[in-house]
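Excluded from the complex is one protein chain; the other protein chains are retained at their positions.
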Amino acid sequence: MKVGFIGLGNMGQPMASNLRAAGHELAVYNRSREKAEPLRQQGARVADSPADAARGAEVVFSMLADDGAVEGVVFGDTGLLVGLGRGALHVSSSTISVALSERLTEAHGKAGQRYVSAPVFGRPEAAQAKQLWVLAAGAKEDVERCRPLLEAVGRGLTVLGERPSAANVVKLSGNFLIASMTEALGEAFALTRKSGIEPQVFLSLFQSVFARSPIFERYAELIAREQYEPAGFKLRLGLKDVRLVLEAAGAAEVPMPLASLVRDHFLEGVARGMGDKDWAALGALAAERAGLDEPGSK
Amino acid sequence: MKVGFIGLGNMGQPMASNLRAAGHELAVYNRSREKAEPLRQQGARVADSPADAARGAEVVFSMLADDGAVEGVVFGDTGLLVGLGRGALHVSSSTISVALSERLTEAHGKAGQRYVSAPVFGRPEAAQAKQLWVLAAGAKEDVERCRPLLEAVGRGLTVLGERPSAANVVKLSGNFLIASMTEALGEAFALTRKSGIEPQVFLSLFQSVFARSPIFERYAELIAREQYEPAGFKLRLGLKDVRLVLEAAGAAEVPMPLASLVRDHFLEGVARGMGDKDWAALGALAAERAGLDEPGSK
Amino acid sequence: MKVGFIGLGNMGQPMASNLRAAGHELAVYNRSREKAEPLRQQGARVADSPADAARGAEVVFSMLADDGAVEGVVFGDTGLLVGLGRGALHVSSSTISVALSERLTEAHGKAGQRYVSAPVFGRPEAAQAKQLWVLAAGAKEDVERCRPLLEAVGRGLTVLGERPSAANVVKLSGNFLIASMTEALGEAFALTRKSGIEPQVFLSLFQSVFARSPIFERYAELIAREQYEPAGFKLRLGLKDVRLVLEAAGAAEVPMPLASLVRDHFLEGVARGMGDKDWAALGALAAERAGLDEPGSK
Partner (left out) sequence: MKVGFIGLGNMGQPMASNLRAAGHELAVYNRSREKAEPLRQQGARVADSPADAARGAEVVFSMLADDGAVEGVVFGDTGLLVGLGRGALHVSSSTISVALSERLTEAHGKAGQRYVSAPVFGRPEAAQAKQLWVLAAGAKEDVERCRPLLEAVGRGLTVLGERPSAANVVKLSGNFLIASMTEALGEAFALTRKSGIEPQVFLSLFQSVFARSPIFERYAELIAREQYEPAGFKLRLGLKDVRLVLEAAGAAEVPMPLASLVRDHFLEGVARGMGDKDWAALGALAAERAGLDEPGSK
């Protein structure tokens, strides 16, 4: 397939390289031209502008740092909107805002072009090793059209329906899960370190018990199914345990704001009659706060 | 070995049963006597009191619901303190407070008895399947003495030094990690559901990408080593992404208090000159809040 | 009246002095005896122990630093419980826990003694100037008995019913309001300072517009009456404004965790259909979280 690729940073370079290795004809563009050199050596054409990269291409990928960078290559005199042919497809892999994704959907639509949002999970090493996990959302036929390309850059693909911005919501939610776990780990390491436990020991325990276990998965399942009864572990026991965490942290003088937040939510659950549900019912409270449904209704 | 076991609930029963299966001579006690019946049938002696269960035992386990229950079986006229012989060992597997663990350490010490704190990770099914992960802290020779017993109830053992309460801190920290991840999942499912993404789809993505991946492990390693440079993913990009999460959540009217908390911590990091460190530096900020060290010093 | 006074710190000394000035016969006790000297010179008897201070007294005040100090003077061989006569009254003015207040109620009751909880608002200067505000809770006849004494140390008195610990709840709630306002001020000064506004200017504005205005009072009234309709200022406008605060704070790199918390609560209100109520409906959400009533029911 004739493919354009815009943005040859840590992520874009290996992705483009994998597309080339899969046999596609490639035109690449990067603001600082020297980053395009390795791909030129692999046989790619080096374009002078985003519009130029899009010339004659069936599909053009973009993989850039943020909203501003994406706006920079899409809009403007030599931008993608100008260069992309009618019916040609822009695959946006950058981690951008839901709002910009919706704006791109509209802008390409008006120009008679197609748009698929396809952000990825994985670091540069994963991109090189073709181990990215790719999300994709957009019109069915568009996703099907670029499927071979998405499969050429990753180890798996999740299709998220016809609204492109859904893929951005999911990508952002995934990064939120990582940041949340990091915060939790930060607070847990602070408590254990200050309680005299070697970080290396707590790390090794985390690796043995949590990191690759089905524990987190089980809670995700309970929340996805809104299945909070019968309780495997009661919410009121969750409250008890987090209280003990905060008691220990108070004695050791370790602030744990995330523990405070979770304690308050457990306490709300108990105050509102959910004490005998599974402690995964934190998910029911989050849904209710969003106006999704009243707790106790499921 | 001659072993006592106090507390035959969902967790205690299978643990006691595994000790019996490993060939140990068992005396068991439970407040409601009928729960002792299955173990009687396996050849255990059914004791009339905690003290009675401790009679002649080299090691006595207790596995109860909370601080109150443990105090109830240890102190008092027919309690463990009265029945346990000089030099005999109390192995406490309940999830109790650090404060009570320290009080037990002292009380047993004064009585010429030994005390090991040995809480476990795992649900009743894991207890039945001998798949618990056991923590242990206490005097070296005491931990060694009960090691075969601890190995008989679980799949792995982490020894946490000579201060018994360290095991309680770690057990509580583990439960805190689970509760935190559950809160994060609850908020993420609320956002994705309200954005029109099927819970089943987000669940399957979580399973594919996060649940058993090395992602969380990598961040735990960075925090354990306080290795925040060079950045794999910069803290200022973490801030950007969590801002986009909150922007999307605001537009969809989904409160995400954990996302707010993480955003504020990232923002503090950037405001204080840590924007180019790895976003795992949330751990550095947590450590500093606890008075452990100043950020930037590592 | 024959009055004992235990605890002659910054607060106790002027309170005792005011009681003496009002003509009462005084026996005082303080752990470090030299602090009793000024009162001895005013004609007070210096007692050797809490029990000794209580000897023959109709009413004994205690004003100490914390739970531990109060336990120290009440319980034990030479404690208040031993020295206080049958029917005599302990007036506890310390800021102590609700739990200890309930324990004291019970202990004095068992000993045939009376107990009134009477914590105070005001700093040492206010105590000296007889400008404290006194809370009182306990049996009606007990509160009436010590009323002249309570009026001798302050400028006002609020009686809070027959359960002594109610006064402690209210005292703690008052300190919580101060701490919360201080946190809010701290964040507001951080934002304005970093935005280039002189602290002195913002202070002077706070003094002119907020500090002594009826603004806060009006919101307290709306919450007390649960009167959230018709809206004076709509909750959705409150959300808008706090979003703008966070937007400005984000641009200036100023973390404002209290603003984040309030934003999340406003957002919950809007998501759950309360956007057109008065923004004081934060109070309805707090009540609901406590299981008091469902929002929208009023």
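Each chain gets a letter, A, B and C, in the order it is written, and its residues are counted from 1.
Criterion: a contact is a pair of C-beta atoms (placed from the backbone, for glycine too) under 8 Å apart; a residue touches a chain by one contact, two chains touch by 3 or more.
Nothing here was measured: the structure is a model prediction, and the numbers come from that model.
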Residue among B:2, B:45 or B:272 that touches the chain left out of view: B:272
Of C:27, C:104 or C:282, the one touching the omitted chain in the full complex: C:282
Residues belonging to subunit B that touch the chain removed from view: 257, 268, 271-273, 288-291
Positions on subunit A contacted by the hidden chain, ascending: 243, 249-250, 253-257, 260-261, 263-265, 267-268, 270-271
Subunit C residues touching the omitted chain (full complex): 65-66, 95-99, 121, 123, 133, 135, 156, 158, 160-161, 163, 165-166, 168-170, 172-197, 199-217, 219-221, 223-226, 232-233, 237-238, 240-242, 244-245, 247-248, 251-259, 261-262, 265-266, 279-280, 282-287, 289-292
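Just so it is clear, only the chains that are shown with their structure count from here on.
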Chain centre separation (subunit A, subunit B; CA means) in Å: 29
Multi-partner residues of subunit A (each touching 2 or more other chains): 257, 289-291
